[in-house]
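The structure is given below, and queries will be raised subsequently.
Only one protein chain is missing; all other protein chains are in place.
For clarity, chains are labelled A, B and C in written order, and residue numbers in each chain start from 1.
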Amino acid sequence: MIFFRNDYSEGAHPKVMEALNTTNMKQTLGYGEDEYCAAAAEMIKNIIQRNDAEVHFLMAGTQTNFTAISAFLRPHEAVIAPARGHICVHETGAIEATGHKIVAMPTDDAKLRAEQIDEAVLFHCDEHMVKPKMVYITNTTELGTIYTKTELLEIRERCDKYGLYLYMDGARLASALTCEENDLTLQDIAKLVDAFYIGGTKNGALFGEALVLLNKELMPEFRYILKQKGGMLAKGRLLGVQFEALFKDNLYYDLAAHANKMAKQLREGISALGYSFIVDSPTNQIFPIFPNNMVAKLEEQCTFELERAMDETHTCIRFVTSWATPEEDVYKILQLIKELQ
Amino acid sequence: MIFFRNDYSEGAHPKVMEALNTTNMKQTLGYGEDEYCAAAAEMIKNIIQRNDAEVHFLMAGTQTNFTAISAFLRPHEAVIAPARGHICVHETGAIEATGHKIVAMPTDDAKLRAEQIDEAVLFHCDEHMVKPKMVYITNTTELGTIYTKTELLEIRERCDKYGLYLYMDGARLASALTCEENDLTLQDIAKLVDAFYIGGTKNGALFGEALVLLNKELMPEFRYILKQKGGMLAKGRLLGVQFEALFKDNLYYDLAAHANKMAKQLREGISALGYSFIVDSPTNQIFPIFPNNMVAKLEEQCTFELERAMDETHTCIRFVTSWATPEEDVYKILQLIKELQ
Amino acid sequence: MIFFRNDYSEGAHPKVMEALNTTNMKQTLGYGEDEYCAAAAEMIKNIIQRNDAEVHFLMAGTQTNFTAISAFLRPHEAVIAPARGHICVHETGAIEATGHKIVAMPTDDAKLRAEQIDEAVLFHCDEHMVKPKMVYITNTTELGTIYTKTELLEIRERCDKYGLYLYMDGARLASALTCEENDLTLQDIAKLVDAFYIGGTKNGALFGEALVLLNKELMPEFRYILKQKGGMLAKGRLLGVQFEALFKDNLYYDLAAHANKMAKQLREGISALGYSFIVDSPTNQIFPIFPNNMVAKLEEQCTFELERAMDETHTCIRFVTSWATPEEDVYKILQLIKELQ
Partner (left out) sequence: MIFFRNDYSEGAHPKVMEALNTTNMKQTLGYGEDEYCAAAAEMIKNIIQRNDAEVHFLMAGTQTNFTAISAFLRPHEAVIAPARGHICVHETGAIEATGHKIVAMPTDDAKLRAEQIDEAVLFHCDEHMVKPKMVYITNTTELGTIYTKTELLEIRERCDKYGLYLYMDGARLASALTCEENDLTLQDIAKLVDAFYIGGTKNGALFGEALVLLNKELMPEFRYILKQKGGMLAKGRLLGVQFEALFKDNLYYDLAAHANKMAKQLREGISALGYSFIVDSPTNQIFPIFPNNMVAKLEEQCTFELERAMDETHTCIRFVTSWATPEEDVYKILQLIKELQ
């Protein structure tokens, strides 16, 4: 069975495993107060050139999102998000469970537009309505699209205008940063957002996300919330060790670049065979539209997710590549599609 | 520096690491729907002889507690717990953050008594007060004490009488089950409680707790809550792999037995040197009382936690042993205490 | 200044005040356990011909909605509502503050369609998403529209199909029931929903809403939640006394009929003058579209709410009539509009 289901089908990249093995019997303090976490945080702060940043390591994406949002907002404050955003759809109401409304804005490509921030803020005009205080975006988005520097600047401008925090969910940030169309760097992002997280789970770690706080207002007593929401790992070192390994020798970028390369080959191959996509995504998630009978046949040899029915006879599916995708799997699946035509 | 600070100072036991390494490149479905989780759940159900049980794997103890409690209770329902219980003291209000009051009952040895359940239930007599609906106990407790079969039966009887769920936090359950004074088995526990968790983090896993649901009322749609509270790991397989390794060839018990043996040597050695303890704990946490100047000297060569000041000149400290404690560390620290007398 | 701003600009209808004055020095038990609440509940149960119903009296609409929803749902369960619904827009995130997501469905006339329930349920397909468990509708809606019996039956059918509770927010239920287009009775509603509330605040009471629980599953220990959410009034009698007065001699219906009559005169008058409305609303809220300069002039002599800008030169406003609206105010405002043409 060929796996194009997601980018977390394996364990960790061998270099990450090696780092865990090597450090395994080292004794450290718990709860992220060890030397590995300190070193990994330092590496990240150096890369983004922000010594004033605070870096916290959490276990998973949903956890990171609801911990951050519940730490940042007062009870009546809401977060503006694109309607396809992970927090809107795929977190089983985790944000609402911490008490906050998500103001979901419709979007075709999962990207929030700056003007939608105007719209959301102006609609919420008095105390009978929630008060938008934060903007949530993902990069790459849930549809594999990315934000350009210009777009991010426009969003930042709106956030400044209305006093909103800007938070970027970077579950697949590496894929965004290493795709050909990208013009943003980690430093740029660190300048433009108030907080963001660097995803580990979907780019070679066993698990783990590095939450970076840049706005001083968001920092006080964050570790209390981290603990309360279940995000303070006893053996916090595991997160430090993994992020150190990922940021050593460019590994983090190399892994994502491989995933993107595999996705590009898939995309171009599928396109050459005459199929279209619901969205133009330059990263490691692509969304081709196939006849239903082909989808059924593909499912016999390959595992992937169904995105949605397009009409009676066509379905959009999702292929995801990763650091671990073998080039031959791409070749095989393209062959298969060709044969099934 | 000698570590008696806690039982999560290292990574995982080598056999657990080996299992993670061996399975690392295997591709599986995510979110705990893989074959390793299925196998580990099956092992646990076999051990407890309850095919009707449901096993969920979570990442950490606080997370397991608040996920379970928020899944089990309606908004006005409360959980009775001994005042020293982990949920009362060391979870930064995680239970309250999900909306539930803890009815904390005072206790010297961190154990809840059956009569305290009567007391708590009878006190809450009408709708102006919360309604106790659940009892939370830890085994071993936060002071290293354990429940006897008789005590657990008495607690169960009260739970039946008042319609309460009984939940056991087993962060250190292995240490309880393998200590000399213990007369409970996993099967007994599975018969007497409505839900409990088998701790991995403090007994040789990198991380992970196995939550076992026994009462059918507690099962419906539990995975929704698991996801919402951040406890559904993308690479859920990591939990399955680890628990399989732990329950293979008796490893889980052997590790705890070692920890207990080390604690016993420490306890007997300290006792022989003339010092007393705040509580009689037969497991891997012991609480000796030393003169302050000895505590200060010990801290130069050993890391441990301070429990509390006993008087102007004496302090109670906590020594914790683990599967990784070398026998020579016990010897060394006893020597050191002797020299410091 | 003429008031068409809302239906709660005055105190209570004189007969309600009289009842409060007459009973003022009577001594009763607190918290709704008095004879007036008992009598009013009995009256309501008789009217709806449901002796098995449970009636609770609360102070206000938002309070009633979040108390009911938080009592009815488990943490991962969500409520489907039309996007214009009061809980979606005008309760400052009160529902989310109790932990629940609202699945908001777009609508032009503030009414939810049965097919939207299909859509919402089918979209939420697994445990990574919230689980819709309840449908929230208002009658009259926030745009003054009403549900027909056929529409309500269709919604009920979908709720049965998917195992959803159906809840009707009746803040302006009296206006719905007494308008000409209505074909529903209180008894019908009581047959078709699982719970609903009969609004007092907007139909002649000082304050107060009567929440009627019809589905047995929703009843257990409701008073605990009522207390926890702040809805258990110490002098609960005030609610019983008022609802008794309202349901005596048909007063409740007469008051709403007057409001509707005033709205109808306004609507027909405005229509005769050549203006249109954003929606065809047969009840006590109407939404005419006027040129901006007329709106500005009207504001000098009349107070009302702005609904929204229609284009550069036209604005939709809201006129609300009530039991207290004098016929001459309707005449005056129509005259004014005529003069301003």
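By our rule, contacts are C-beta pairs under 8 Å (C-beta built on N, C-alpha and C of every residue); 3 or more make two chains touch, one makes a residue touch a chain.
The structure displayed is predicted, hence computed values, not measured ones.
Remark: the omitted chain is touched by one listed residue; of C:T107, C:T201 or C:N260 this is C:T201. Per the touch definition above, the residue from B:V130, B:L143 or B:V241 contacting the chain not shown is B:V130.
Considering the whole complex, the residue from A:K45, A:H76 or A:K332 that touches the absent chain is A:H76. Residues of subunit C in contact with the chain left out of this view: 1, 3, 5-6, 8-12, 14, 17, 20-21, 23-30, 59-63, 66-67, 91-94, 97, 201-202, 206-207, 224-225, 227-235, 237-238, 303, 324. Where subunit A meets the omitted chain, the residues involved are 31, 70-71, 74-76, 98-99, 127-128, 130-131, 221, 223-228, 232.
Although one chain is not displayed, its contacts with subunit B can still be listed: residues 75-76, 78, 89-93, 96-101, 104, 127-130.
What we mean here is this: only the chains that are shown with their structure count from here on.
Compare each chain's C-alpha centroid with the centroid of every protein C-alpha atom shown, and the nearest one belongs to A. In terms of their C-alpha centroids, the spacing between subunit A and subunit B amounts to 33 Å. Each chain gets a centre from the mean of its Cα atoms; for subunit B and subunit C, those two points are 50 Å apart. Centre to centre, using the average C-alpha position, subunit A and subunit C are separated by 42 Å. Looking at subunit B, one finds that residues 224-225, 227-228, 232 touch two or more other chains.
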